[in-house]
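First the structure, in the form of structure tokens, and then the observations on it.
The complex appears here minus one protein chain, its other protein chains still in place.
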């Protein structure tokens, strides 16, 4: 009843205007923007609603949306937001709960991880588009089959670390990339009480955290795999160059690797020495709606069009991302990228979507940078400082 | 001719007249704007743009000013300042005031005075000033105060929206302080921010020993290092290029200016990439000279050296040009006289040239210091990400100066935005900059002179 009323009211409003117009903010580039514009044109043809696609840099969207939405200066839809923004944007009041626009059958057609990741305080705040995580991507020219154990991995990596190429590289100081090692040693960002994350338990420290940090430092100083100065651009460039055997990277990079004609395979990382299974962060991106939008029905319809299985398949063909819809994944099961990433995503942890997560990234990356700076960095004290900084900012002064 | 009342009385009278006229014009402009919106309403989607108020204000201000000038002719002197003053007031002074005010609040991106959408609660019935909800209202709304007393609540219907205050919440009943202005369908808890007094300042000074003071000292060293080194390099080059017998002077000067002329958003970012320890072009060059790779961007101390060197690279042409400009003001006969006296080149330099350059250089040195003290672009663009320093938070890493620390605090920490704390740091930076400038003015006597 309520929904019907709301929709009727909004429909009346949008009828009042000469023609409804939607604005969509996106951080996609190249072929994916082209895909989005295609969908917009299709939508306009079928409904008459004009859709304007505006490109906004990834790093700016959140801030601009939070500032602009209440002033009526933000887009009706964002395509798409990562799940770790959801909590913060909901608390700032700019996201519309999407549950009322999505039917149960639609929700059931999505992977559970994806729905979970975009659900905050029991409500779905974005319609899932795609899921992503990092994985081991290896160049088959140097590594014919993926190493299964750490010893195998280390042997292959070190054998390939020669004067002419590197064995294994990734952006060591990035917490998002390194998270899998933390889970392997039993650490996580927040503890759980019942089914919800408990921000009073920061679980990055203690014995597990120290072990993970030590292992990450060892990648540089003990195993001598990842030298200083390797950032994302260096690792990615080396893999494209064909001078890197194995990289830890995500589906977003696949397009470039195909273009560089690298024959690659995708596999999970092996468990590190003395640790359990490597399980990375799973990021899920979804289409979110502006709570202050004046054209919610049309926006919801366009959002639903974007996340339908057919669109997700064409989206995958444009950019190679792994869809959140089960039907689309089933249809794409012969695609090596989807087939490679899907099990890893299923095994991973969704990135926490509570706003408190925003206070973790900074101190965490800071600690990683300190740990990997020197071969003899004082890991226990760095980890303790990190946890203290996180706890302090969580407690709100 | 007219004459202004002297001294403070004249000043206050003029300020009062101008300020009064502007306030009056603004008020009338605002009223006119509202009247227009009421008389010829426009759809909610496309309301009248806010800048109309400014246009109305300008249109009203002109006759007002003419009237005032009839009665007080001396005020016309001030009219020459009016364009500058009004732009300063609107686009510099007003944002500053607001930012300083934020410094006394706990305003953040999350606590932004807007309804929290995850607290959406349906209203079943309204009884006077009591709203009835289907479930446990206190749990749904997640209030900050016990029983929600005093918490703001946003009411919405399909067409209307209002913010009210909660008296208390009991079970499924929300008791408001007054009956709602319309029948609400949905209500939300508002994450309000408020005045917190000096709490932000207390927080900054509580960590002064590990953050504020080390950053301040580094900031001084950073600015002084860049200014002194670049001035020295520029002075030497300027003196060399001033030699009229040197061939290709124009050629050298043209090419050497390049690093100053390049937009910094380009050159600083490129430097960051060139200085990469294992893959950067600078270390490859040094490798040819037999140097092991220098951790320019990955070691905290070297990162500091690196930003100073980048700053010197960018600023030395300025000093070269300044030296050349100042040298043209020294008449040739001074040198001829020195030559007649048989002074050596070195004696001429230390005895004549440098002392004559000094008055030209002092104000430049000081203003350049003030500029580099807040050289945000260099810090932010050149070394990113920065190496971390043990014992410092993520907002204050190796090469962070006060202003980049404030920027990171206000816009990058705390899940994005800690505007209140950022405002407080801005105010502290302002005070420090003013103090430094006061010292500068004392040294140069700049203020004494204009008086």
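Order of writing sets the labels: A and B. Residues in every chain begin at 1.
Going forward, a contact is a pair of C-beta atoms (placed from the backbone, for glycine too) under 8 Å apart; a residue touches a chain by one contact, two chains touch by 3 or more.
In this section, contacts and distances are computed from a predicted model.
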Complex member absent from the view - protein name from UniProt, among "Ligase-associated DNA damage response exonuclease", "Maltose transport system permease protein MalG", "FecR family protein" or "NADH-quinone oxidoreductase subunit H": "Maltose transport system permease protein MalG"
Chain not shown: contacting residue from B:26, B:302 or B:335: B:302
Touch with the omitted chain, as defined above, among A:21, A:100, A:165 or A:203: A:165
Hidden partner chain, touching residue among B:115, B:152 or B:293: B:293
Touch with the omitted chain, as defined above, among B:139, B:208, B:232 or B:258: B:258
Residue in contact with the excluded chain [from B:182, B:195 or B:285]: B:285
Residue numbers in chain A that touch the chain omitted from display: 25, 27, 29-31, 33-34, 37, 54-60, 64, 67-68, 71, 73, 163-166, 227, 232-234, 236-238, 240-244, 250, 252-253, 256
Residue ranges of chain B at the interface with the undisplayed chain: 4-11, 14-15, 47, 49-51, 53-54, 74, 76-78, 80-81, 83-85, 87-88, 90-99, 102, 237, 240, 243, 245-248, 252, 254-267, 269-271, 273-274, 276-279, 281-285, 287-295, 299, 301-302, 305, 313, 316, 321-322, 324-326, 329, 359-360, 363-364, 367, 370, 374, 376-377, 403, 406-407, 410-411, 417, 419, 422-423, 425-426, 429-430, 433-434, 437, 444-445, 447, 449-451
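Criterion: only the chains that are shown with their structure count from here on.
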Computed distance of Cα centres, chain B from chain A, in Å: 33
Chain B contact footprint on chain A (complex, rising order): 2, 5-6, 9-10, 16-17, 62-63, 66, 70, 88, 90-97, 120-121, 123, 125, 173, 227-231, 233-234, 291, 294, 355-359, 362-363, 365-367, 369-370, 373, 377-378, 381-382, 385, 389, 393, 397
Residues of chain B touching chain A in the complex: 43-45, 106, 109-110, 112, 114-118, 120, 122, 158-159, 185, 188, 190-191, 199, 203, 273, 276-280, 293, 295, 297-300, 385-395, 397, 411-417
